[in-house]
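Incomplete set of chains, arranged as in the complex.
We call the chains A and B, going by the order they appear; numbering starts again at 1 in every chain.
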Amino acid sequence: SVQQQLAIQNAQELLQKLSDKCFKACIQKPGSTLSSSEQKCISQCSDRYMDAWNIVSRAYAERIKRESNRH
Amino acid sequence: MSLSSLANDPELQKFVAAKELENQLTTQVHHLTNICFDKCVESSGSLSDLSAKQTTCLQNCVERFLDCTMLITNRTVQRIQQGR
């Protein structure tokens, strides 16, 4: 369905952004494996990015609601 | 049902318009998260949990970014109308 396709596209874009952001933040010098501290950093970074996504999403929805009530 | 009668169906039109809007809003949320994560979270040390300060910063970041866009939009419209 269109709905599912949108959701999948959305998830893919989120995963792409997460990988870019957290790889840059957590991997200084790529070694032969992910060290446990790198893994921990990536997990935390992606959790925080998802938290931020939810907060931003709510704040944006509220703002749009407020603006559309004003008109 | 023919394609042209399908395309004129008001329910379907509403559904498609709603989906397109949702798509645009989601794209904007991706963009805002990308900018505000850098401003409020990445630069401020710990990633172990979002602090109250970081949460407020993210909310303010969304509001101020949209203020900024409105300010610039108004200014640009004025400038174009003045023909500069």
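The definition used in the following text is that contacts are C-beta pairs under 8 Å (C-beta built on N, C-alpha and C of every residue); 3 or more make two chains touch, one makes a residue touch a chain.
Everything numeric here is computed off the predicted structure, so don't read it as measured data.
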Legend entry - Composition of the entire complex, counting every copy that the file contains: A x3, B x3
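Everything below uses one rule, namely that only the chains that are shown with their structure count from here on.
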Inset, instruction - Using mean C-alpha positions as chain centres, tell me how far chain A is from chain B in Å, no decimals. - result: 15
Inset, instruction - Show which residues of chain A lie in contact with chain B when the two form their complex. - result: 2-3, 6, 10, 13-14, 17, 21, 25, 41, 44-45, 47-49, 51-53, 55-57, 59-61, 63-64
Inset, instruction - Spell out the residues on chain B that touch chain A in their complex, using ranges where they run on. - result: 16, 19, 22-23, 25-26, 28-30, 32-34, 36-37, 40-42, 47-50, 55, 58-59, 61-63, 66
